[in-house]
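Omission of a single protein chain aside, the complex is shown with its protein chains in their original locations.
And now, chain A:
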């Protein structure tokens, strides 16, 4: 992967995974520095779980990658292409929106609070981006939408609006909606945190399915430690704006080295 790719260079397979590389990323909200010179590399197809105390800014890692928050310093690359920069005559310059939008097409995100469009049915929620962004016909988008709803076990919910669905169902529609864009990198921001306990399983099952297909790079912020242990390739402990510990789940969750990781896991387990 070269450091400065042009905007035209694309991965060869359109559905393949893409890696994420953050270099010296800094993000502050006023006086509060949330990401502090953060370096992070996620390999194509890798499943990475980010854990850490609440308010530590784990979510900001995902939000800056989704371009929902702009970074103050550093670089982010997705699939070998700079997200916030363009190389002009070999030099990196802040990217124009057009470039950002092009790179962003590789990224998808699922939110804690679902953020489904309440004025559309489940199917229409899924059809919107394929039609408006990817130029699919209504028929193609419908077929894709029905297929994805089947896949997340919601074949019966095609015509239902978000208001008629349970939290778990909403989140599964939201996942299907994101999948419809065939992202190479999927970001999951505490996607089970807003759910009643008995609805968490159905959403985790869908995440397992996506992980098992293996094509998509997944970055998850979650408090579901059991789930992290089972499906993550790597667990990152995030605190104080930086990753303080990183490794296979058995290591980081089983025998943490860092004091703050131990303290955090102790606090989580004591529930």
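Here, a contact is a pair of C-beta atoms (placed from the backbone, for glycine too) under 8 Å apart; a residue touches a chain by one contact, two chains touch by 3 or more; residues count from 1.
To be clear about the criterion, contacts and distances are computed from a predicted model.
Engineer: Not counting the visible chains, the remaining one has a UniProt entry; which protein name from "Amino acid ABC transporter permease", "Chemotaxis protein CheA", "Indolepyruvate ferredoxin oxidoreductase alpha subunit" or "FeMo cofactor biosynthesis protein NifB" does it give?
Structural biologist: Of the names offered in "Amino acid ABC transporter permease", "Chemotaxis protein CheA", "Indolepyruvate ferredoxin oxidoreductase alpha subunit" or "FeMo cofactor biosynthesis protein NifB", the one UniProt assigns to the missing chain is "Amino acid ABC transporter permease".
Engineer: Which listed residue (A:43, A:92, A:120 or A:225) would be found touching the missing chain in the intact complex?
Structural biologist: A:120
Engineer: Quick one: say which of A:28, A:92, A:158 or A:265 touches the chain that got left out.
Structural biologist: From the options A:28, A:92, A:158 or A:265, the contact with the absent chain belongs to A:158.
Engineer: Touch as defined at the start, partner being the missing chain; which of A:178, A:222 or A:261 qualifies?
Structural biologist: A:178
Engineer: Provide the residue numbers of chain A that touch the chain removed from this figure.
Structural biologist: Spelled out for chain A, the touching residues are 66-68, 101, 104-105, 107-109, 111, 113, 115-121, 123-124, 128-129, 132-133, 139, 142-143, 146, 150, 158-161, 163-164, 174, 177-178, 181.
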